[in-house]
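Before I ask anything, here is the structure I am working with.
One protein chain is absent from this view; the other protein chains keep their places.
Chain nomenclature is as follows: A, B and C, assigned in order of appearance, with residue numbering initiated at 1 for each chain independently.
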Amino acid sequence: MTEVVATNETILVVGGGISGMTAALEAAETGKQVVLVEKRPYLGGRVSQLYKYFPKLCFPTCGLEINQRRSKMNPNLTILTMAEVVDLKGEKGNYTASVKLSPRYVNDNCTACGDCEKAVEAQFDDEYNYGLGKRKGAYLPYRMAHPQRYVLDPRIIGTPDADKAKAACKYNAIDLEMSEEVVNFPCGAMIWATGWKPYDAAKIQPYGYDRIANVITSVEFERMADPSGPTGGKIVRPSDGKEAKSVAFIQCAGSRDRNHLLHCSRICCMASLKQCTYVSDAYGADADISVYYIDIRAIDRIEDFYEKVKAIQQVKFIKSKPASIVADKDGNPVVHGVDTEGYKRFANAHDLVVLAIGMEPSVDKDSFPVDIVLNREGFIEAAPENGGVFAAGSASDALDVNRAVQHATGAALRAIQVVNSVARAEA
Amino acid sequence: MADEKKFAGYICTGCGIGERLDAKQLQSVMTREGKIANCKQHEMLCSAEGVKLIRDDIDAGNATHIVIAACSRRAKVEAFSFTDVAMSRANLREGVIWLRPEGDEHQETTQEMADDYIRMACAEVKFLKVPKPSGEQALNKTLLVVGGGVTGMTSALEAAKAGYPVHLAAEEGRLGGVWADLYKRVPFRAAALGVPNGRDVDLPQPEDPGIDAMIAEIEASPLITVHLNAKITRTSGAPGRFAADISTESGGTVTENFGAIVQATDFKPYDANQLPEFAYGKTPDVVTNFELEKLAKAANGGPLKRPSDGKEVKSVAFIQCAGQRSTKPGHLPYCSGFCCTESIKQAMYFKAQNPGCDTTVLFDDLRTPGAAGEDFYRSGQQAMVTFTKGKASEVVSAGGSLKVKFKDLILNEDTEMEADLVVLATGQVPHVGPDPYAQLAVDMAETEEEKAAARKKLEVAPPSILNLDYRQGTDLPQLKHGFVDSHFICFPYETRRTGIYAAGPVRRPMDMKQAIEDAVGATMKAIQAAENAARGSGAHPRVGDLSYPSFRKEGCTQCKRCTVECPFGAINEDEQRYPQFNESRCRRCGTCMGACPVRVISFENYSIDTVGQQIKAVDMPDEFSEKPRILALACENDAYPALDMAAMAGERLSPFARVVPVRCLGSVSLSWITDALNSGYDGIVLMGCRRDDDYQCHFVRGSAMAAERLSKVGDTLQQLNLEVERVQVFEVAITDIKRAAQLINDMAATVEKIGMSPFKF
Amino acid sequence: MAKRQYSFYPGCSSQKGASSSNYLISVQTMCEELDIQLNEIPDWNCCSASIGYAGGGELPRLTLSARNIALSEQHNPGQDIVATCAACWLSTREAQERLHEDQSLLAEANSALAEAGLKLKGDTPIKHMAEVLIEDIGYEAIGAKVKKPLEGIKIAGYVGCQTNRPFGISGESFENPKYLDKLVETLGGDSIPGYEKKVQCCGGALAFSEPEKSQEMVKGIIEAAYDHGADMIVTPCPVCQMNVEVYQDQINATYGTKFKMPVVYYSTLMAVAYGRSAKDAALNAQIIPAKQLEALAAK
Partner (left out) sequence: MSTNQAMVEKYRNNFLKEVEANVEEGEWVKMCMQCGVCSGSCPLGKFWDHPPQEIFMMIRAGKRDEVLTSSSMWMCTSCYNCIVRCPRELPITHIMHGLAHYAKRLGLVPQNQPTAKFAQLFWDNLMKKGRVNELKLGMALYFMNGFGEGVKVAMKNQKLGMNMMKTGRMNPMEILGGHAVKDLGGFHKVMKKAQELEDARIAKHGA
């Protein structure tokens, strides 16, 4: 039975992505007791699945390493993975949270030696790679996963694979008897940092994501470009593994669209510009890159980066929301539409089309533990009605990492204001 | 047992260490050579039982300095968390067996590798001390907020809400700053939930700016002291003990002490006189977006009048990106981010009091991001604001009205429109002090052009805002376009002056909502800095590190390398021109230690010796052994993890490599290099982080400083008659999993080519 | 089991001696087999399709449909209106939605209807026959009646525009509706799921005013069917059927093609699969005979 030590001066942070980690660490490093709850088996969230950041083209794992070290070192921080908040009772300054812990089937004896993975046979789609690759039924989600502990896929429990894994472990780290449990503990304030999920590309029917192998999403492309990713960093066509030198990026794929997401997801323009550099780095003069856009939203200092990418000869910008994509006989996705600057109709065949997929907030208003003020787009609005619950990062709006971190740092202060007033009241 | 050192060593045989290596041999190395008699083995040291084994020794007073020979220092950190003793970890798992192939032919060299890591850990631990806080300062909860705009007011209010007193210093005679003239603000919220499938009804409208309410709140707060017409004429000290002279126009100066500082000086409106093509200054009917707010506020809901003749405005054109996103001299190269929604809002002013007024927004890319942004765009369209994708080229006044010439990018034609009033959507210029390194830039400039450019920048440098009495200049360092430097992705608030945080448009252009949110975050960091200073704990990224730099005064030659190289300007010079370390300004990167030619600077848990002795401890086979030794000094945040992951990925590393993690390449002392060469190392590989404008060094300049220092290492090599290839410096990222190992293997190949070092004794 | 009752709006082209009179015949046969009773809206009028806009303004056009719905409410109360013609369905359903959204328009339409003593409530569900089949009857029930599976007959499902957009069949996408393919499979035939022209426009009413432009598009529709080895094309829309079938001679003349692609209704297929005669399936009304269906019907 898991024990969580907490009081009504404890801050509960929900979501262990960049926003949740930031909020939790900033509060903990100010001397506050923090419990961080993450649904996945590891921290880092979506940024752990990015290859590079715009505009610096540096590596998310670099900052993640610092944050992970900060969390390993900090005595004020309790981390619960594979955990979800199922209920929150009480009011600002005096809540009781109920957190559901799913079984990992691996205890903290695990040394991440990898013997169980070798022993297990069953394979599943690798969610870390958005299903582009496979992973074993016993797995370390990715090399830098923190906590550095293996996970057993629940689907192998009760199969011979589970016993093989157990037999292979020299450290008695595999516990097949683990079962779901719910822990209740007090907290004074809650920071909701559940981030975002990529919009379901199959719903954007004209672009044929569900019909055309060589139409993929920007998040999938990010995994593809990562040298530690499913293709070892090679930019290729899913249909035939052929090098993808002619790549089209389609902006506002699901965003700014009343048929899909009402809001502008803010990051997609920059993400595509960044991904242009992946293709250009990979194929140089042989690259042929097209960006189909409505407005390029390279806001503030990031304009520099837009200029930098515009300077790449192999990159074309076409002001158009393409009408449709159809596959030709060779499986090339052909993008149809009109260049609205002068009305030139086009039907351009590419090796690969990348949909700059929109950000859908991961805030489910029906299952949300307390009453909360949401906007029409589904993001949490700051409001006194929310009591001691504060959104951080992309739960509050479509934000890039820089803005998510700023916002999360602020959220930490909002929570501290609550627990400090509790402390003052009790002093 | 006060200062009596009791050494203990623990060798883990789990994870294959026991199978792949001769544990007896390891133990004898530790006891005989490492001189650690109290040495134990365990088949799973990280287990509760193994940890207890160690804990018991410590609690029994039998261990004050311990060596753990097991996995990487990055693994099992929580299990091996013995904060009350000095600890060194020998990396036998990721560092040796996972990087080495199995098989008898490899056994000897692999074992030697492991033996050396034991020797190195034993050597290191002897020179480690458990850091104790200096108690240099007590808790000072009071914050200084510089800037009376929305950003500064927010910072003050939020700090007060958390129970922290604030002094708010405003340049102007009233609060509100650049935002004071706003008639209305762009709505903060997106459309409310419950409007059926996103129909374009009930969309957000321009709303009260809320400035007066803020001012009232500030005046009502017992924790906030406001200084109007105030300048900061001197700032000294460090987090927890800042002292600032606040001088007001009346001539009076008060000196107050602060725990931390927030600079929220916002922006200055762009000077539109640099836009003659748009007839600014030629006719009063061309105004900037900032000036329009004044007109709107004066009209106060009534019809907006033309400045020239007071005629009611019936048609207005907004020119977006005026003097922005342009490389023309005098223009701003960046996008100010706020102007698109600002113009929509202002167009709606006209529509609100006269729906018949023609309002046209000439834009290139309309930038209304997020939920609230896109909703407000539709809100403007609902109000029948016309959006025309076009580039304005010229404004000419023609008989009582204005002609705006532009290229319609959609209809692809050069055309023009008439308007009673033209509004230029001009940008934000960060309101910051002079770049402290402007002078340095002149000195460092290589070409004459660069020098000239740097000089120009120096001439037009604005007056100081903080007047820091720091050795490295009066204000916060800048990165680009005058915006304050920080890792603006992962750690946006980490400026290069510990305890002083920039908030709002001084960091990057932003609208009011963002400035408010940004202020909350900066305030969080300021509060944290004050609290950590009181604990004697380091600031980001080494929060909790209680060590701090100390130096042997008698050895110091006052060369000033440390005071010049510190990336955070933490070190001053005292009246006798000795360095003055200001512990709580220090980020514990060790760059000063690396800079010091006479090796007098050290930390209790990181010093010339803790690394130097490891280098010496390595067993050095003779010239004819065909067993070269390659030293790799790797940044602990990027290169070292990359090597760990190379091990997990099954990469292979030369058995002749000996890898030592360093806090930052900036902390690398040339003495380590020369000692290593003198003691017979055949090659040295230094791996640090990217150091250009897009630097990844988490100590900002550490890696760059190191590179500069090491550029001179060639001379050392020549003096020793050694080939220059024997020492190489690389930028290595945490993702360079293959490459990190490859670079070391390449050095092994180089050594094979050029031969062993003659300096083996 | 009691018969399902629907208020039926056949539309002009289904009338005796009109261009899709064969559609009506096969639909009636199909309905007999499926126990569907169609109660024709007495004295219905033309909906003006989507081409009446030159002469007809907004209100007059809406009033045309309003009259039909009002008649249905009066004479077939409580019955869903079902149309077989895509244009009829679309105009009627659109009119009802417009009038529902705009109360002032509704009031005006009603004061017009009052001239003939009619009143529109406007709450009657308006369905296309395809909706009735897929949503009300279901593939299983449809398949249960099959006596002569369409074995070995390869059929391209051509959905066209107005049966598909903007309303379409629930659960189907605008770009790749699958129901005709499922229907063909249900009847034992071979479908062509990858038929890329299934929602290509045939030109609609512009087949008359802009024949060349329309026929260029029809050419593509037929070509793609041949490319996939189709024996025939099936469609739920009389305009599509007409445009794709009857101009093949002219297209051959213009482009030197040798098209002879039969184009039938889903109801034609069902009538045959249900073992009914060529006459009941109105196969005799094919300008390009559907030989395999004739053979099967003759068995």
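Methods note: a residue touches a chain if its C-beta (ideal position, glycine included) is under 8 Å from a C-beta of that chain, and two chains touch if they have at least 3 such contacts.
None of the values given here were measured: they were computed from a predicted structure.
Under the touch definition stated at the start, the shown chains contacted by the missing one in the entire complex are A, B, C. When the omitted chain is restored, the residue from A:N74, A:T96, A:T231 or A:T340 that touches it is A:T340. Shown as candidates are A:A225, A:I294 or A:V363; the residue that touches the absent chain is A:I294.
When the omitted chain is restored, the residue from C:T29, C:T63, C:T186 or C:S267 that touches it is C:T63. Residue positions on subunit A in contact with the hidden chain: 206, 252, 256-260, 294, 319-324, 336-340, 343, 345, in rising order. Taking the complete complex into account, residues 200, 358, 377-378, 381-382, 384, 386-389, 408, 410-411, 415 of subunit B touch the chain not shown.
Looking at subunit C, the residues touching the absent chain are 12-13, 15-22, 43-46, 48-60, 63-64, 67, 108-109, 111-118, 161-162, 165-166, 174, 200-201, 203-206, 208-210, 213-214, 217, 246-247, 249-250, 284-287.
The rule is short, and it goes like this: only the chains that are shown with their structure count from here on.
One inter-chain figure worth recording: subunit A and subunit B are separated by 23 Å, centre to centre, where each centre is the mean of the chain's CA atoms.
Between subunit B and subunit C, the centres computed from C-alpha atoms are 66 Å apart. With centres taken as mean Cα positions, subunit C sits 46 Å from subunit A.
In subunit C, no residue touches two or more other chains.
Those residues of subunit A whose C-beta lies close enough to touch subunit B in the complex are 18, 26, 29-31, 51, 53, 55-63, 65-67, 69-70, 72-74, 108-109, 111-113, 143-144, 148, 170-171, 226-228, 256, 258, 262-264, 266, 295-304, 307, 319, 340-343, 365, 374-377, 379, 381, 397-399, 401-403, 405-410, 412-414, 416-417, 420-421, 424. For subunit B in complex with subunit A, the touching residues are 14-16, 44, 46-47, 71, 74-79, 158, 161-163, 189-195, 197-198, 325, 333-337, 365-375, 409-410, 412, 480-481, 483, 487-493, 508-510, 514, 517-525, 527-528, 531-532, 535, 540-541, 543-544, 637-638, 641, 645, 648-649, 689-690, 694, 696, 698, 733-735, 737-738. Interface of subunit C with subunit A (complex): residues 173-176, 196.
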